[in-house]
Every structure is written in C-alpha cells, then in structure tokens.
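In this view, the complex is presented without one of its protein chains, the others remaining in place.
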Amino acid sequence: MKDHVYKLIELTGTSTTSIEDAIEKALKRAHKTVKNLCWFQMIETRGNIAKEKVQHWQVTIKVGFTMEG
Amino acid sequence: MKDHVYKLIELTGTSTTSIEDAIEKALKRAHKTVKNLCWFQMIETRGNIAKEKVQHWQVTIKVGFTMEG
Amino acid sequence: MKDHVYKLIELTGTSTTSIEDAIEKALKRAHKTVKNLCWFQMIETRGNIAKEKVQHWQVTIKVGFTMEG
Amino acid sequence: MKDHVYKLIELTGTSTTSIEDAIEKALKRAHKTVKNLCWFQMIETRGNIAKEKVQHWQVTIKVGFTMEG
Amino acid sequence: MKDHVYKLIELTGTSTTSIEDAIEKALKRAHKTVKNLCWFQMIETRGNIAKEKVQHWQVTIKVGFTMEG
Amino acid sequence: MKDHVYKLIELTGTSTTSIEDAIEKALKRAHKTVKNLCWFQMIETRGNIAKEKVQHWQVTIKVGFTMEG
Amino acid sequence: MKDHVYKLIELTGTSTTSIEDAIEKALKRAHKTVKNLCWFQMIETRGNIAKEKVQHWQVTIKVGFTMEG
Amino acid sequence: MKDHVYKLIELTGTSTTSIEDAIEKALKRAHKTVKNLCWFQMIETRGNIAKEKVQHWQVTIKVGFTMEG
Amino acid sequence: MKDHVYKLIELTGTSTTSIEDAIEKALKRAHKTVKNLCWFQMIETRGNIAKEKVQHWQVTIKVGFTMEG
Amino acid sequence: MKDHVYKLIELTGTSTTSIEDAIEKALKRAHKTVKNLCWFQMIETRGNIAKEKVQHWQVTIKVGFTMEG
Amino acid sequence: MKDHVYKLIELTGTSTTSIEDAIEKALKRAHKTVKNLCWFQMIETRGNIAKEKVQHWQVTIKVGFTMEG
Partner (left out) sequence: MKDHVYKLIELTGTSTTSIEDAIEKALKRAHKTVKNLCWFQMIETRGNIAKEKVQHWQVTIKVGFTMEG
C-alpha cells in the first residue's frame, strides 16, 4: 500500500439556510478545481445578521485531498 | 468613512429542534434590546439530554453590534 | 441535596444527513449501555467526502452521566 | 417548556483569602444588578503579590443568567 | 522496570463547600471501581448558583490509573 | 483595602491607520458610557482589504473596569 | 452503509526507547480489551528524566474504536 | 444575493519597521496573484533579533478572497 | 514614569492541603532568590493520588517580577 | 536586505515506519511543486490502526516557502 | 554544523507609545544580561488605562537565545 501525501486547504462556504448547506457549497466549489477531496473538518462558524435574522451562515472548513504523483 | 466601534455580547440560545434554531432564538431576543446587530460567531454547543434524546440544544454565540454616537 | 459525581465519555456519532442527527445517533447508542445520560458538549465536527458531497457527518461529543452509588 | 435565552457576562472577583471567596464576592456584586444568575465557569486565576504572599486573589468568571421577556 | 500503560478517565465532582472538596469526592467515587488511581489534572471549574451564592462547585478532572496485566 | 469586583466587556475598535489607534478609538468610545476603565487585553486583530491595502484595522479587546457600590 | 458510532478512550503509553514505541505499547495493551481499534491521535508527550537522559517517554493518545450493536 | 465561497491562504510578511508594515507587504505580494482579497486575520507575530534590536518583524496572517465562478 | 521590563518565571508549588497553599509555597520559595515579585497567573493544577485521596496538590504558576537596572 | 513574503501550506504525510518519515515524505512530495521550502511546524499526529499496530502514521505539518518576485 | 540548544525566557516590555516599542524595550533590557538573543514571539498584549487612553502598552514575549558551551 502506498504512502499518500495530502494537502489541506481552508475554505469558507456561505448559505442562507444552514451550517450543513454552507459546507456542501464549499465542497461543490472546491470540486471544480480539485477532484480527489477526501475529508473536511469544521474550523469556525460565523454569520452576518440582517435585523434579527441570520442572513448568511459562514462556515470555515479545512478540506484534505490526495496529492497525485 | 467613519471608524466604528462595536460591542460584543455573549448569549446562549436554546431550542428543541436544531443548532441553527437556537442561534436564531438568541438573535431574536437580543434584537428586542439592541437594534443594530451585525454579526455573530459560534463559541460552544452543548445540550441537555432526556433519556436518549437531546432535549434542548444550547448554543453559545458572541454577537457584535455597532455602538452609536 | 446529594453531591453527585459524573463521568464523561467521548463518542463520535456519524450520519449521512446532518450534524444534529449524528449527535442523536451517538446518544441513542450510548443509552443502550448507560441509562442516566445528562448532558453533552460538541468537541469536533469532521466528515468524509465522496466526490463533492459529504458522505458521513462525524461529530465528536463528550457525554456526561451520573455515577450511581 | 420554554426555550430560554441566557446572557453571559464576565467578572473578576478579588479576595484576600481564597479562590472560592473571590468568586462568591463577584456573584454577590452581580446579584445587585441581575437577579436570575444561573451558573458560572472559571476563566482565569491571577493575583498580585506583596513580598512573598498573595495579596489579592483575582478570579475571572463568566456568569450566565436568564434574559426575561 | 516495566513500561506501564495508563488509562485516563474524565469525571466531574460536585461539592457545596470548595473546589478541593469536589475533586476529593470525585476521587472517592472513582476509587470504588478503580483501585490504582495515580494522578489527576483539572480540566474545568463551573458551578450553579442559587440567588447570589455558589450552590454546587462542579470540577471536571482527568484521572490516570495503571492498566493491569 | 477593599475587595473590588471588575466587569469585562468586549469591544472591536476600527481604524484606517494602526492597531494602536483602533484600540484607542475603542477606549475613547467606551469612556463615554463607563468612567473607571482600568485595563485591556488584546483578543484578536483582523482587517478588511481594499485591493491590496488594509482599509480598516479591526482590533477586538476585553476592557476591565471597577464596578461601583 | 451503516452509520457507526465510535468511542474514544484516552491512554498514556510509556517506553524507554521512543515516542512511536510508547504509542505502540498503548495500542497493544488496549487491544487486549477492545478488538476493533480504528484510529488514534496524539494528545501530549511528556517524559521523566534520570540525570540527563529520558527514562520513560510518556505519550498520551486518544484511541477510537467502533461500538458494536 | 449569491452564496459566495472564499478561500483562505496563510502568509508571513516581514518588515524592518512595524507589524502593520509586515502585513501590508504580505497583502501587496498576494495581490500580484490573487485580485479579490477581502479580509485578513493575524495569526502570529515573531521576529529575528540582531544584538538588541528587532531586525525583521515576521507577521503571519490568514487572508480570505472570493473564489470566482 | 519609567517603562519597566518584567521577567516571568514558571514554578510548580506543591501542598498536601489546598491549591492556595501550593501557590503560597511557590511564592515563598521564589522570594528567597527574587525580591520584587509583582503578580502571578495560574497555568495548571494537577495532583498525585494515594488510594482515593489527593496526596500533593501541584499547581503551576507564572510569576512576574520587575527587572532592575 | 530584502523583506521576503512567505506562504504557508498545510500537508499530511503518511508513513508505515515513523513520525519523522511521514514528515520527510510530505516534504519530498511538496518539493516536486515548490522549490524553495524553508521551514515546517508540526500541527497534529494521528494514525490508523490495524488490529493492535499503527498501520500509517499521519502527520500534519505547515510548510513555509519564499514567494518569488 | 553544530546542533545548538536554545533557551527561551518570557519578558513583559512596557511602553507609553506603541506595541513595537514595548518589545524593543524588553529586548534592550534582556541584552544587558544575555548577549546572543536570536528570535522572539509575541504571547500577549495588555495595557493599563488612564481615563480613556492607554497609559502603558504591556507586551509579553518569549525570547530565544543560544546556550553557549
């Protein structure tokens, strides 16, 4: 079995609906550039507020993917 | 453009349904006293348990708002 | 009133749907062995990815329960 | 059962005798302004020194209380 | 000299009198189940409040003990 | 000598010129409401960017002041 | 695919030779009681000293394993 | 309003004059490659010393920018 | 008013009776070597256990003192 | 002397033999893409387990390198 | 090339003008006793306040220097 090397990048996904959706949006965008995403870990959850409601959930994650070659 | 000063207060919202709802409830309550809420950041998520289910999600957030004047 | 002693155990629940569901699954499983669960606190949220989507939400919690006797 | 919202404030109590006494003094003072104090958590313990003895124990706590209405 | 392996468990002791007493109560209870307790480290101190006084000191510790065999 | 109790509030000062100026601006604003400010500690430094320059330095501090009475 | 629940336990392995060996010794001992160990993460490395040499490497790890049933 | 995804990169700027200048230098260099820089947060400040003076201020920041497309 | 420079040293005091006493013992010992101790902050509390009781409270503190000249 | 700007990337190296080897493997792979690697710092050590042995050491590091131009 | 050993000491420099100046003052004072200072890292920034202005910037740093011999 090969010894892989992984790279971790940090992304902030945003969503008007939920924490999970903000993460999914970040992964979807990352997938356009990087194909072999493996795992993520949540780093921070923030949000901006309009009056008394969360306008955008802003979730920062680290995403790990296999470095080829 | 003016140099604003912001105050941050710490709140724990609770909800029987979800993490997002606990945060929204905290913001709704804060809005009764403070009108210009700008952003929040999650600090901690806890909960109390009845038998094998989460009874209340307890989410602690810091909320920032503009100090007038 | 009695001075209770509590034990805290650490669990990772997993779910294909949401963070809240991963926690509920961990509590449900813990309840098979330990009856008097009192509270939990979230420690970490991670997940594994299939292509561009979260396959499993992996949420690590500490769960506190009363030690009898 | 109602979904409460709690506010957390940070206080530093001081005492010439002990850590516990510094916390009790902070709670006693807070109670003059806020009636429904619920819980606290210790954040930091410091002290100033006169020669070779602790002159004042300075204990910083977060105190949570129910927001009415 | 043998290479020991130790297990660490996390406990919350409670007391109406002091931080030290809450820790001693946790150790006393742990000793009923585990005989060879070696050391502890404090993790967190919290408390619940009745009016303006600490009702219960809640001290969370990690306790290490030798695994036999 | 009296055992004082201090309250800590969290503020974010902003400035177009420097970290020190952002802190001074937060203290100046706080002084309008609270007279006996004693000390501060830096919590976090952030900033927003216009093209390739820092537009506003955003410095979050905790400020401690004596509670009267 | 099933949603597993994992338990994490904390162990301190000790060794006279290396950090890696201390971890392997902890896993070997844990395996006597728990069969389905999955992963570990290092928490802390300490050691006791005899004169000018490390006598025992003491490495604390969290070990995760699948909860059956 | 669109749900943006942001990427965060970590940079260390250096300067012989000040902390602020080290950050501005990092942003200026980043702008050569990435156009839509939005915000930064300070992570760490270090420096190397020549005799008794700071030779280079070394300030590590995270910089967030919008991912296009 | 002069701009002082302070040095911070780290000490672990031990006591069979209480956390406060362990700190006082560390300060008493430090005072033999360093005369102008100013303040301390608690870093960590640990202890070793004999059967079911704390044998020694081990409290690690940082102590600050003015550097003369 | 020039004021350099450095970029930090995060990598996870894996190895069946040791922590040091996992780091060396990550650096070797990074060097294929980035030539002027300067320093690294360890962030986290994890591993997956087969029965009672570490199968892969997984060491996450931050690596800093000079940004040209 | 020799394998050096470095010692790190912790200092708090104070200044009425800026964070950078407080650090320079600490290094200048340290240089009276220790000649081969190599690097520093900022640990904490605090300050005392007179009315609405920072009276003294208090910056705590760790300073590393080569141990001779």
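Each chain carries a letter (A, B, C, D, E, F, G, H, I, J and K) given by its place in the written order, and its residues are counted from 1.
Everything that follows uses one rule, which is that contacts are C-beta pairs under 8 Å (C-beta built on N, C-alpha and C of every residue); 3 or more make two chains touch, one makes a residue touch a chain.
Note that the structure is predicted; figures quoted are calculated from it, not measured.
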| request: Pick out which of G:18, G:41 or G:66 touches the chain that's been left out of the picture. | output: G:18
| On subunit G, residues whose C-beta touches the chain left out of the figure | 18-19, 44-49, 51-54, 57
| Contacts of subunit J with the absent chain, listed as residue ranges | 19-20, 23-24, 27-28, 30-31, 37-42, 63
| Which residue numbers on subunit K touch the omitted chain? | 3-10, 62, 64, 67, 69
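The working rule: only the chains that are shown with their structure count from here on.
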| query | Hey, which one of H-K, A-J or B-D is the same interface as F-K, over half the contact pairs lining up? | reply | H-K
| Geometric centre distance via CA averages, subunit C-subunit A, whole Å | 23
| remark: dist(centroid_CA(subunit C), centroid_CA(subunit H)) in Å evaluates to 38
| Sequence positions of subunit H contacting 2 or more other chains | 9-10, 19, 30
